[in-house]
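Right, I'll just put the structure down here and ask away after.
Here the complex is missing one protein chain, while the rest keep their positions.
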Amino acid sequence: VSPEANYPLGCWYIAGTSDEVGRQLIRRRLLDRDVVLFRQASGAVVALEDRCAHRSFPLSHGRLEGDLLVCGYHGFTYDAAGSCVRVPSQDHVPYGARVDAFEVREQPPFVWIWLGAPGESGRRAPYHPSWLHEEGWTSWGGQGHIDANHLLIHEDLLDLTAAPFVYPEIAPPVLLSPPPLEVEVTETSVSYHRTFPSGRLSGWQAGATGLAEDQDYEQSESGTFVSPALWVGGWEVGAPTEHGDVHRLAWAYALTPAGPTSTHVIWIAARNWATAQPAITEYMAPRFEEFFRRRKSVLEAVQANLDGSDRRGVSVSADAAGLRAREIVATMLAQERGRAVLRPR
Amino acid sequence: VSPEANYPLGCWYIAGTSDEVGRQLIRRRLLDRDVVLFRQASGAVVALEDRCAHRSFPLSHGRLEGDLLVCGYHGFTYDAAGSCVRVPSQDHVPYGARVDAFEVREQPPFVWIWLGAPGESGRRAPYHPSWLHEEGWTSWGGQGHIDANHLLIHEDLLDLTAAPFVYPEIAPPVLLSPPPLEVEVTETSVSYHRTFPSGRLSGWQAGATGLAEDQDYEQSESGTFVSPALWVGGWEVGAPTEHGDVHRLAWAYALTPAGPTSTHVIWIAARNWATAQPAITEYMAPRFEEFFRRRKSVLEAVQANLDGSDRRGVSVSADAAGLRAREIVATMLAQERGRAVLRPR
Partner (left out) sequence: VSPEANYPLGCWYIAGTSDEVGRQLIRRRLLDRDVVLFRQASGAVVALEDRCAHRSFPLSHGRLEGDLLVCGYHGFTYDAAGSCVRVPSQDHVPYGARVDAFEVREQPPFVWIWLGAPGESGRRAPYHPSWLHEEGWTSWGGQGHIDANHLLIHEDLLDLTAAPFVYPEIAPPVLLSPPPLEVEVTETSVSYHRTFPSGRLSGWQAGATGLAEDQDYEQSESGTFVSPALWVGGWEVGAPTEHGDVHRLAWAYALTPAGPTSTHVIWIAARNWATAQPAITEYMAPRFEEFFRRRKSVLEAVQANLDGSDRRGVSVSADAAGLRAREIVATMLAQERGRAVLRPR
C-alpha cells in the first residue's frame, strides 16, 4: 500500500536555514517536488523547480552566473523568476520556456517557502517565535531527515509521555507521573501546557542550569502545533536566572514533508540563561542531538511497522493535542481539495 | 507483477526453535505478519502481534517486565493474551486496547504457531517426527532464509534428481541413475520412496558411517510433504550399525512463509548410529549447511527468474510428488477462501 500524501500544499513551510542557503546550489525535496535553492548577489533567496524546461536535467547540477542559473546540460539560463533568458545554441528563447519559481520569505534562521497555489500565499503567514529575535536568548540547532510521515512526528512532539521510555536516562524525572495536559485549541492550532508538582531535575538539566540536583523545583512544559510546518515548545524551571527571570528553554521543530513517509526536520533550541557562555551550549547541544536521534529511530520504526497503511490505533488522554492536530490538517486538506487550489504541474 | 500469497493460513507452522525462544524478544515475519516471540517465566512461549495497539511501535523493541511486555514508546503494557493491562500516563486502560495473540504449541525442538482463524486450530495438528523424541537418535540443525516461494522449496525437496547437478561432488552416486519414484498420496500428504540398486557411497557418506567407499550397499530414500509447513525425509544404507539396525539418516525442513517470495527455513537432521560421538556430528553438519546454501542459491535464482509470475513450465515423472503437493495446497487455499476463515486484521 503506497500511502497518500496528507500534507496541505497551501501552507508556508521551512525550506532551509539562512546559514545553509548561499551561492552554492542546494537541491531539496519539498512536498514531493524537487526544488533548487540559492541566494542572489543581493542576498535574496531564490527557489526554482529543479528541472530544466528543456530536457529535465536538474538545475542544481549547473552553476550560477551572477544571479542567473545556467543548466549544466545545454546551458539554458534562468532568472530568479524562473524565466529562461538564454539558449546558447540559438538567438531567441522559445516561447514559454520557464520553470516554476516559488515564493520565499526569509526570517533568519529560517527560509520559508510557499509551494501551494500561486497567489494564495497571502492567506497564511510564516510564524516566527519571539525568542528567535528578542534579546536575552541564545540558540543552537541542527537538521536531519526522518523517514516517517509528518503527522507521526507532530503527534510525537505533542505528547511527552514517551520521554521516560524513549529517553529514560535524560527525561526529567517529573515526567514519570505527569498531571493531565491542559489543551487549548483554536481553529488552526493546538497548545498544551502542564505544570508539574515540584520535583528533581535530571542530571543534565542540573548540569546545564547550575541548579542543584538534590532540590525540588517547580517545572512546566508547553508546546504548540502552530501549523503543519512547525511545532514550538518550551520547558521552565522555577528558579531565577542571573537576570532574575525563571529558567526558560524553548525549542522549535520545523517539519517539511519530502513525501508521504519522509520528512525533512530542522530543529532549533534556545535558552534565556548563561547566554554568553558557549560552554553551556556545547554541553546542551549533544543532548538535543540525542533527542533527535532517538525520536528519529522510534518514528522510523513506527512508520515501517505501518506497512504503508495509515492505521491509527487506540488513543488515550495524552493524545488529545495530537488528535486535534490531525483534525486541523484533515480540515486543511479537505478545504484545499474541495477548492482545487493545487498548483498545476 | 507482485505475486499473490499462496500459503494457507489455517495450518500449524513452525515459528522458531525451542533454543532460540527465551527471555529476549524475537521479531519474526510469519505469513506476512510481524510477530514477537518470548518465553514466560513459567517457560510457556508467547506470540503476539508485533505492533502496539496505541501508535504501532514494534513491541519487540520494548522489554519484558516479568511476564508482561512493555512497549518501548509510551509504556503500554500487555499480558500473554495480548490485552493491554497498563497505560502509564493515565489510570485506566482504554476499552479494547489489545493486540492479537497467537496460539502456540511447543514440541522441542520446534515452537509451532497458529496464524489462521482463531478457534480453528483444533482442526489440524502439528506433526512430530518420531526420531525427534525416540531414543537411539542424535540430531543437529540450522536455520536460514530463502528468498523464494515456499512451494518452490517443497518441490525441490520432493525430488532429488537435482542432486547430481546441484551437489555433484556430495550427491550419492546412486542418484545418477535413479529408479522411478514410488509415490503415495493421501488427501493432505504426499510420500515418495525409492530403493536403489546396490551401489557405492559418496565419500562423505563413507566418512560419516565408517563404511567402505569401495563396496556396494543397498540404499533407499524417502520423503514426505507433511503439510505446507513441513517436509521430512530419510536415507537408509543397508549395513548394520553398532546396534544392529540399518544406518538411517532422517531430516526435516520446516518452511514458514514470510511472504509470497520469502520463506523462513529451519532444518534438523538426525542419525541412528554413533549417537554418542560429537565428532561425527561435526563431520556431517558442514555438509548439511552446504546442502542448505546450494539449495538456497538455486531456488533464489529460480524465484528471481520468474519475474514475479508463477510460471509452471514443463513437468516430468520426477515431479509427481511436487505436483501433488501443489494440488494439496491449492485445495487448502480454495477451501480456506471459500469459507472465508481469514483472521480479521
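The chains carry the letters A and B, assigned in the order they are written, with residues numbered from 1 in each.
Here is the rule we go by: a residue touches a chain if its C-beta (ideal position, glycine included) is under 8 Å from a C-beta of that chain, and two chains touch if they have at least 3 such contacts.
Computed from a predicted model, the values in this text were never measured in an experiment.
Which one, B:Gln107, B:Thr161, B:Ser189 or B:Ser262, makes contact with the chain that was left out?
B:Thr161
Touch as defined at the start, partner being the missing chain; which of A:Ala5, A:Ile26 or A:Ala97 qualifies?
Of these options, the touching residue for the absent chain is A:Ala97.
I need the residue numbers on subunit A that touch the omitted chain, in ascending order.
That gives, for subunit A, the contact residues 34, 50-58, 61, 70-75, 84, 87-90, 94, 96-97.
If you put the missing chain back, which residues of subunit B would it touch?
Counting over the whole complex, subunit B touches the hidden chain at residues 152, 155, 159, 161-162, 164-166, 178, 298, 301-302, 305-306, 311, 313-318.
To be clear about the criterion, only the chains that are shown with their structure count from here on.
What whole-Å value do you get for the distance between subunit A and subunit B if each is reduced to the mean of its CA atoms?
Here the centre of subunit B sits 48 Å away from the centre of subunit A.
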